[in-house]
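One protein chain is absent from this view; the other protein chains keep their places.
So that you can tell them apart, the chains are marked A, B and C in the order they are listed, and the count of residues begins at 1 in each.
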Amino acid sequence: MKPARKQRLILIGLMVLGASLATAFALKSFNDNLMYFFPPTDVVEGKAPKDALFRLGGMVIKGSVERPDKGMMVRFKLTDFNKEVTVEYTGILPDLFREGQGIVAHGRLNAQGVFIAEEVLAKHDENYMPPEIKATLKNPANPPAGQAQ
Amino acid sequence: MAMFDAFAAIVRRDLVLAMRRRSEIANPVLFFILVITLFPLGIGAQPKLLQAIAPGIIWVSALLATMLSLDSLFRSDFDDGSLEQILLSPHPTSILVLGKITAHWLTTGLPLLIVAPLLAVFLGMPNQSLSILLLTLFLGTPILSLIGAVGVALTVGLRRGGMILSLLVLPLYVPVLIFASNAVEMASTGLPVTAQINILISMLLMALVLAPWPTAAALKMSINS
Amino acid sequence: MQSHTTHQLQGENLSCVRDDRELFTSLGFTVQTGQVLLLEGKNGSGKTSLLRIICGFREPDTGAVSWCGEEIPQSQYYSDMAYVGHLDGIKKELTVQENLRLSLALGRPGKLSIQQALEKVQLVGYEDTLIQALSAGQKRRLSLARLLITHNILWILDEPFTSLDKQGIVLVESLMAEHCANGGMMVMTSHHDVNLQGVDVQYIRLF
Partner (left out) sequence: MFLVPDLVVRFFHRMASPPHFYAFSERLMPWLVVIFMLLAVTGLYGGLYLAPPDYQQGDSYRIIYIHVPSAWMSLFIYVVMAIAGAIGLIWRIKLAEIVMISSASVGASFTFIALVTGSLWGKPMWGTWWVWDARLTSELILLFLYLGIIGLYGAIDDKRTASKAVAILALVGVVNIPIIHYSVEWWNTLHQGPTVAKMDKPSIHVSMLTPLLLMALAFKVYYAIALILQARVELLQRERNSQWVKTKAVEEGGL
């Protein structure tokens, strides 16, 4: 059955073409930024959206946490070791929230360039170790944080 | 080529059929409009809030509308024996099934695109994201039809297939929902969306290549029950 | 390789269990060009199940069906066979002609044109009638017309005489005899007595 075989070949050809195009588009999309997650540098340079909710990630600068009116409102500074952004949040902070720790805040910028967080999530790292071992390790995250201040 | 003639014949037949029972086209669109108008009523007319969740609302409604229309994809063919004839055709079943899905999209997915701009305006979506909304619907709704076809082929022989169908199909719709609504959301804040669009194109092509196979296999299985 | 003039449908050691009931076991048959296999038995005896196994819809629990020595499902088989089940397989919102055109597109062109086939089954003048307006007997004749317009060798018919009147039965019988005389073959079930003159008919009785 020659015509049947020819049809099958065309069909397989189309499928291969479709699959390779699909792969090409998928690979192409990997080159673009898919994270809707902005470091403080982008925020300071104005790359982050002005009028929308987005995620801001960074490390809480040591000594920056303050409660200005002794209430629930917390103000702290986030850094990506390059630029820093002031964040304000009203509510209960998670356990893992502490100075020098990476967090993700979800919220928007106000007119003064202060990030008003609606939610603060502590991002714990993928390391699990006993405290005594931790103490013997040098924490590479500390020096730049000090510089930022 | 006989195979492509058969494909075209199936598409043409289903379009003629849809024209002769117009409610089949009208129902999903009406449902789509209705669900979207329910949101402002349920949430309260807060323009800012509505605007923020508009992409999500439109896409979730499109998803539900497509899912409700899925049953008509193979139901009448199953009931009157046309499905048996399609499965006995010497042409590859997957191509014939693709013809049916194409016609289904033309009659249920495409009308959503036509009313979407209107609804976007209702919800106060900014103009710059309108074209992206249409683009995502254009790329995304065929994926919904293709994935849905697998689910409906699995359940067409069941008497109470409806509930099961949503359980099978909705989880698989998640990626389309995420990328499409996200693209619209990003577009409304003026961010680039090429990545999301590329992924939608990629998913559409993958679905086109892959989905007809399990659909054909599932129909062969369903015809026994 | 089989020659193109003789074809053979063979079932070997077929068995079928449905809902815990053994419908048949170690059933075998051979049908060749020009022959008819007639399945008899009361309702629920497994006639339709056997037909569906022969169509390749259902897998037998044991055994296999083969066409020209090759086990089905295979692509050659589906371009050589045609099936009319107890569902007509015609769309009631379409016209007679539209229905036949689709059947033609799904299969391969056969000996007769649509017009010639309608003459044969005495449906001339109904070309543009919606199926909704046809009687049950007319629908049945239309579904048989499908067999005439596409290329096929093996007819698989499930109760082809249902809802036909006396005249219709005679007509269909003559079409069957003609098909077998022209190198065709058939597998069918029937409640009615089948009167096929000059055709080699085998019987399988299912209980």
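A few remarks follow.
Throughout what follows, a contact is a pair of C-beta atoms (placed from the backbone, for glycine too) under 8 Å apart; a residue touches a chain by one contact, two chains touch by 3 or more.
These figures come from a predicted structure and were not determined experimentally.
The chain not shown here is touched by just one of B:33, B:103 or B:210, and that residue is B:210. The chain omitted from view is touched by exactly one of A:16, A:72 or A:92, namely A:92.
Of the options B:46, B:131 or B:224, the residue whose C-beta touches the omitted chain is B:224.
Residues of subunit B in touch with the missing chain: 150, 154-155, 157-158, 160-161, 164, 167-168, 170-172, 174-175, 178-179, 182, 199, 203, 210, 214, 217-218, 221-222, 224-225. Although one chain is not drawn, its touching partners on subunit A can still be listed: residues 34-37, 55, 92-97, 104, 119-135.
The criterion applied here is as follows: only the chains that are shown with their structure count from here on.
With each centre defined as the average position of its C-alpha atoms, the distance from subunit A to subunit C rounds to 65 Å.
Put simply, the C-alpha centre of subunit A and that of subunit B have 33 angstrom between them.
In subunit B, the residues that touch at least two other chains are 2, 90-91. Multi-chain contact residues of subunit C (touching two or more other chains): 75, 79. Against subunit B, the residues of subunit C that register as touching in their complex are 52, 55-58, 75, 78-79, 81-83, 85-94, 98, 101-103, 105-108. Across the complex, subunit A meets subunit B through its residues 3-4, 7-8, 10-11, 15, 18-19, 21-26, 28-29, 32-34, 36, 49-53. On the side of subunit B, the complex with subunit A involves touching residues 1-3, 52, 90-92, 95, 182, 185-186, 188-192, 194-196, 198-199, 201-203, 205-206, 208-209.
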